[in-house]
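For this depiction, one protein chain was excluded, whereas all remaining protein chains were kept in their positions.
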Amino acid sequence: MKNIDYQNILNEIEKEIQPFFSQGQVAQYIPALSRVDPYQFGMSITMFDGTTYSVGSSSTLFSIQSISKVFSFTRALKLCGTSLYDRVGKEPSGDPFNSLVQLEYENGIPRNPFINAGAIVVTDALYDKYENKQKAFEGILNFVRSIACDDTITYDEEVFTSELEHKYRNQALCSLMKSFGNIDSEVDDVLEIYFKHCSITMNTQQLSRAMLFLANGGIDPITNKEFVTTQQAKRINALMLTCGHYDASGEFAFHVGLPGKSGVGGGIVAVVPNVMSISVYSPQLNSWGNSLIGTKALELFTTKTGLSVF
Amino acid sequence: MKNIDYQNILNEIEKEIQPFFSQGQVAQYIPALSRVDPYQFGMSITMFDGTTYSVGSSSTLFSIQSISKVFSFTRALKLCGTSLYDRVGKEPSGDPFNSLVQLEYENGIPRNPFINAGAIVVTDALYDKYENKQKAFEGILNFVRSIACDDTITYDEEVFTSELEHKYRNQALCSLMKSFGNIDSEVDDVLEIYFKHCSITMNTQQLSRAMLFLANGGIDPITNKEFVTTQQAKRINALMLTCGHYDASGEFAFHVGLPGKSGVGGGIVAVVPNVMSISVYSPQLNSWGNSLIGTKALELFTTKTGLSVF
Amino acid sequence: MKNIDYQNILNEIEKEIQPFFSQGQVAQYIPALSRVDPYQFGMSITMFDGTTYSVGSSSTLFSIQSISKVFSFTRALKLCGTSLYDRVGKEPSGDPFNSLVQLEYENGIPRNPFINAGAIVVTDALYDKYENKQKAFEGILNFVRSIACDDTITYDEEVFTSELEHKYRNQALCSLMKSFGNIDSEVDDVLEIYFKHCSITMNTQQLSRAMLFLANGGIDPITNKEFVTTQQAKRINALMLTCGHYDASGEFAFHVGLPGKSGVGGGIVAVVPNVMSISVYSPQLNSWGNSLIGTKALELFTTKTGLSVF
Partner (left out) sequence: MKNIDYQNILNEIEKEIQPFFSQGQVAQYIPALSRVDPYQFGMSITMFDGTTYSVGSSSTLFSIQSISKVFSFTRALKLCGTSLYDRVGKEPSGDPFNSLVQLEYENGIPRNPFINAGAIVVTDALYDKYENKQKAFEGILNFVRSIACDDTITYDEEVFTSELEHKYRNQALCSLMKSFGNIDSEVDDVLEIYFKHCSITMNTQQLSRAMLFLANGGIDPITNKEFVTTQQAKRINALMLTCGHYDASGEFAFHVGLPGKSGVGGGIVAVVPNVMSISVYSPQLNSWGNSLIGTKALELFTTKTGLSVF
């Protein structure tokens, strides 16, 4: 793989995705996201030796949204271990990301940590390990900073406030789980931490860097820091491949062929196990709520490089 | 029907229900209800001329719980008219009283006003008509006092507090409906009014008196006050017959054959259209959450008097 | 009630329903039904002394369709007794008449005998009591003839054939129940008997006459023949009131206020307990699959006579 000219490939991709702009739509459910410039595209990759390649708006900050579910789950897995699986499953859901149906039939245990209910339980489990809300959020934020090696990362107060104002569906999920005894803390407190980590803003350079440890069995190949065990990293990657893209996880597995996670803010992260980590950003979404151009760019990347897992 | 010796019938019923004690169980979901003496039985009927007959603990106060759904719905129908049906349906649900499934599939519109979600929407609609929470609750309480002709009626603070502490399932219902735009006010405010009117305490004499207007097309036959129109009274009675007893409405229709509504506190109200109103109390519940002895007593009553609608 | 001029009331109703023609649509799911003249209306009532009043096309034969569910259930209840309830419930369903969802979640036990799955189980239970398919169908047909006191009643071969050609949804219901062990005989045999009794043709005079025993506690008041016990008659009436009109049973209870059962062929039957039986026919259906004009006519009838159970 040494001979691949990654910068050239990224440049090609930037050209080839142009015709697909205007086929999607920026997220509309909160005002703070709906005002984003829809014609943005950025992409970054990070190699094990620290080399990075980027194209487009790779330093533009955006709301990571559901990508934060990977970070909160990783952190919770480290702090809580496999006891976490008593409270959240590890299988694809088949229902929309915010559905209450399965939750009611299955006693308040969400199918996996990458649907909203699952990420809320994970947030509650994390919160149990900290003194208060502020510290719990800082715990997640500091973890993100440490895996990205960047202490400037923070969250967007306006997006956070906007999420809080439209909290009711997630409040329903959290209250239902609490009625089944699967939430320890107060509903509003858990949601506050949850919305805050969804509101973290990063760019593709930071996100790509942050995912590198998951391409290397849990150990950052540059700093040699171990963030999770190899088994845990494998679990996270398996979950990203089977459940990382809501109702379009099968599509993503086929077209891209890499473990990945998307966010409604337009970002996607992915890993090529043993090789590199990737992030792409473009805010127009397809009908499943995943970045339309971002998915296309990743598909072009694995086709051009042959780096799909299949 | 003049020749029926109602007092004698009530006395007979009191004897005949004795063997059925101990087959049920007092409501366990909140401590305040679980501590009630399980061996109580009271029953009252009220005729159009004001004559009343009672037996057993007919002056013992108990938590009316879901019976309050009849009163809040009646009041909302009066204040809001048929526009209320844009927000709540009029058909049996087929699902448990606290299910979120149908609500998710049907855009946050509950099937009928006698399941929890429906009664919460009704409470929200009522709240819209008042300045604040306190006035809204007083509006309902005063309505109950006026139909029962008894200004001493109030609510049980301990039960109310206990309900609030176990609010999460109802909070999930209310939040889910709010996410669909079917709740106007704040979730916690609506739930406070809802739990307060569920915590109203009455005895069978008061409840029987309070239901009399529904046996007479909306007009109290003693005071001649019109509380709702004849059409509205017919609607309420039809709803009680088809949806008044959760998953056992068909059973109740068969065994008792009267429009009625039960509460998890052990009370049941029923009307014999054009003849009388009835209330019975006994806190042991059957597997559907309806008073076991109360249902039996009503069945004996319609069998002995031939007053079933079938 | 002696002084009511029923013939005059029927004549009035015939005039008053005219403006409602063209608001509905004839059943389209099988060609044999879709070709029916949509502008028909007939209505008949039968008193306990045998007096009958009719208006419009009261001698026009039509496909009774789901009305046959009342007859097959009545017959099965007589032959099998309460053991029938091990195989079919007695509560409203809340789901469409042909839904498989509840059936899958509840181990192949249909909610009530008036949804398709329930009527198919009932047909299977009846079939168990006869030597072969032919005799089983004749058993039902002869029962209908005996309650209607009319040996000319038969079924429509064309409708039957048309039903068979569009059998797949009902086959799915029957196969699913058989997979749960709730169907004894072969799926195709049970469906053949089921479709045949749905294809029985009657007019409103015959249907009204046939229902008279249900208005009189199971005993035909004219011939004094007992077809079912008083308890069984009460059960059937309670089921008609709570489950007789698919997803519009609550609406029917409110507007009409009588136990009744509708069929997609445009017929409805109803009883005024202790007073009379009624049938109405008009093939245009409302959005719930019940006769639009028929429902309206019954509403006018109970409003004009005050004979609603509420």
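All chains are identified by letter, namely A, B and C, in their written order; residue positions are counted from 1 within each chain.
Assume contacts are C-beta pairs under 8 Å (C-beta built on N, C-alpha and C of every residue); 3 or more make two chains touch, one makes a residue touch a chain.
Because the structure is predicted, anything quoted here is derived from the model rather than measured.
Colleague: For the unseen chain, which displayed partners does it touch in the full complex?
Modeller: A, C
Colleague: Using the touch definition up top, pick the residue from A:153, A:253 or A:276 that touches the left-out chain.
Modeller: A:253
Colleague: Which candidate, C:175, C:230 or C:287, sits in contact with the chain we can't see?
Modeller: C:175
Colleague: Tell me where the left-out chain touches chain C, residue by residue.
Modeller: Residues of chain C in contact with the hidden chain: 99-101, 104-105, 168-169, 171-173, 175-176, 178-179, 187.
Colleague: So which bits of chain A touch the chain we can't see?
Modeller: The missing chain touches chain A at positions 89-95, 102, 111-112, 233-235, 237-239, 241-243, 247-251, 253-254, 257, 259, 273, 308-310.
As a convention for this text, only the chains that are shown with their structure count from here on.
Colleague: Which word fits how the chains touch one another: line, ring, star, complete or other?
Modeller: Looks like a simple chain-to-chain line, open at both ends.
Colleague: Averaged over CA atoms, how far is the centre of chain B from the centre of chain C? Could you give it in whole Å?
Modeller: Computed value for the inter-centroid distance: 32 Å.
Colleague: So what's the Cα centroid distance for chain A and chain B, whole Å?
Modeller: 48
Colleague: Please compute the C-alpha centroid of chain A, do the same for chain C, then give the distance between them in whole Å.
Modeller: Chain A and chain C have C-alpha centres separated by 56 Å.
Colleague: Check each residue of chain C and list the ones that touch at least two other chains.
Modeller: none
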